[in-house]
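The other protein chains are all here in position, but one chain of the complex has been omitted.
Moving on to subunit A:
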Amino acid sequence: MAHRKARERDMLDSVYSMLALVFILVACVELCDAATVVDVYRLIQYDISGVPFGSRLASLNHHAGSLHFSPGADLSRTVVMIPVRELNISFVTEYVSRKHPLGGMLFLLPEIFRLENGGGGKDVREKEVVKNVLLELEKLLVHAKLPYPVYFAFENDEIDAVLDDVKKNDATGQPATATTGGYKLVIPIAEPKKVASPTITNIQGWLQGLKADGDANQLPTIAIVASYDTFGAAPALSVGSDSNGSGVVALLEVARLFSLLYSNPKTRGRYNILFGLTSGGPYNYNGTHKWLRSFDQRLRESIDYAICLNSVGSWNNELWIHVSKPPENAYIKQIFEGFTNVAEELGFKVGLKHKKINISNPRVAWEHEQFSRLRVTAATLSELSAAPELLESTGGLHFVDETSFIRSVQLVAESLARHIYGYQGKNIQIFADNSSLAVNPSYIRSWLDLLSQTPRVAPFISKNDPFIMALKKELADHTDEVIMQHEVLDGMFTFYDSTKASLNIYQVASVTFDLLLLLVLGSYLIVLFSFLVITTRGLDDLISLFRRPPSRKVEVSQEKLANDNYECVMV
């Protein structure tokens, strides 16, 4: 008996140590194999001169809720899933402006906006409605400070099913928390860090003009400039097909046409043409500013004028030329006349808008203003009639209309050519359709396609990004000399990383369920135990397990009686 007890004690000890080990191992919960994993894109997080904007958090670990929650519910530990198709912008406005505590927001974009599907074409009307909602939403979110994570995702079947389930649960009036089950959205990502020294890269291409023998003076230069980077609510989705993808493609097409002309010395003009693809556009044209500052004084003085292209892809029948010098200025008049003549021939109007520069105001509304501040004549060609505010119209989700875009390219090319070759006022079409110098629609289409699938927010593009290399190579094909300039973005803007993440959606059971299950299992085991004891040993034994022995004598006699009973059964 004692021997047995000692053995039992040893066994118990080893069992306890085993249990302790098991508990330690079991305590690490694995976050693998979720039901659904979705790619999500974070709202941009940035500071302007220390003032924070955008979504300030990245990691997410809360329950999912939908817009059908009961009013007054506490949403501080819920992520609200909002399909943009059914968005009521006033809800978001209210939540943002009143600074209600929220666990997070997940916006679901319709499938058609997915980058691989390209831009424009299919279901244009459906896109229009959602586009407008998106633009408003973008404007709201970019200028607000949100102390919770905000993400964008594309709709697919799985996430739609999850949303339907969540809506059903919410309709019953129970908010999803740890005790009521539902879905849990988890994004395991580190805290966002500042992007150290965001670089902006300017690419310039130089087409040399024809220098007459014995001409010692430097040839005059005409500059064509477009900024290629974007800024939007979701940096991983900011493709900006129209602003300013259209400007970039127009510049490349004009470069291609002029390189054809300039390749033959007989048709080479007496002007140098400078092509500039600048970065830092949304940030007061910081890149253009640094690019111009890097110029030699002589070079700057030799620039006759500069044309900046900004959103020329989706207009109806009027383009605008924005200037900062007064319209009475001779140079401005000349440029404007040249453009108007060509526009008339092509069948549309060009208007002139004058906006004075305020030197003390750091805000630079148009790219040409950077030129004007350094006393270079410049104008911006754009479909926008008014200057956009800071960080607006800078790469949202407009789509490009091919016919109007081709007309813009023709306008720019013809006007420039007439000025270069001295054919102002004469009705000669240099880049006529169906000629070898016609605007090439497939070239334009392929580049627009590329641009509408490449997000290009400057702080998140490295110096050697493949897109920048592609632009450099393309410009090098068309021009004589290509120079890249790498600069650091102005310190006024600070950006934070973590723009893309993976969302895990888990279907979780509530704590109440687990407790209930424990209760059920406990009672099942107890019932099983009692059943087995009763059937194999008899009811008396079961009762004897619970009853304390009344006295030793009675216990001994009871045992003896039980043992006798047993022996009878055994035989």
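Details
One rule holds in what follows: a contact is a pair of C-beta atoms (placed from the backbone, for glycine too) under 8 Å apart; a residue touches a chain by one contact, two chains touch by 3 or more; residues count from 1.
In the analysis below, contacts and distances are computed from a predicted model.
Chosen from "Pyruvate dehydrogenase phosphatase regulatory subunit, mitochondrial", "DNA-directed RNA polymerase III subunit RPC6", "Cleavage and polyadenylation specificity factor subunit 3-II" or "BOS complex subunit TMEM147", the protein name that UniProt gives for the omitted chain reads "BOS complex subunit TMEM147". Of the listed residues A:Ala470, A:Leu525 or A:Ile543, the one in contact with the hidden chain in the full complex is A:Leu525. Here the missing chain is touched by one residue of A:Leu21, A:Val129, A:Val488 or A:Leu517, and it is A:Leu517.
Of the options A:Ala153, A:Val186 or A:Leu219, the residue whose C-beta touches the omitted chain is A:Val186. Although one chain is not drawn, its touching partners on subunit A can still be listed: residues 26-35, 178, 181, 184, 186, 506-509, 511, 514, 517-518, 521, 524-525, 528-533, 536-537, 570.
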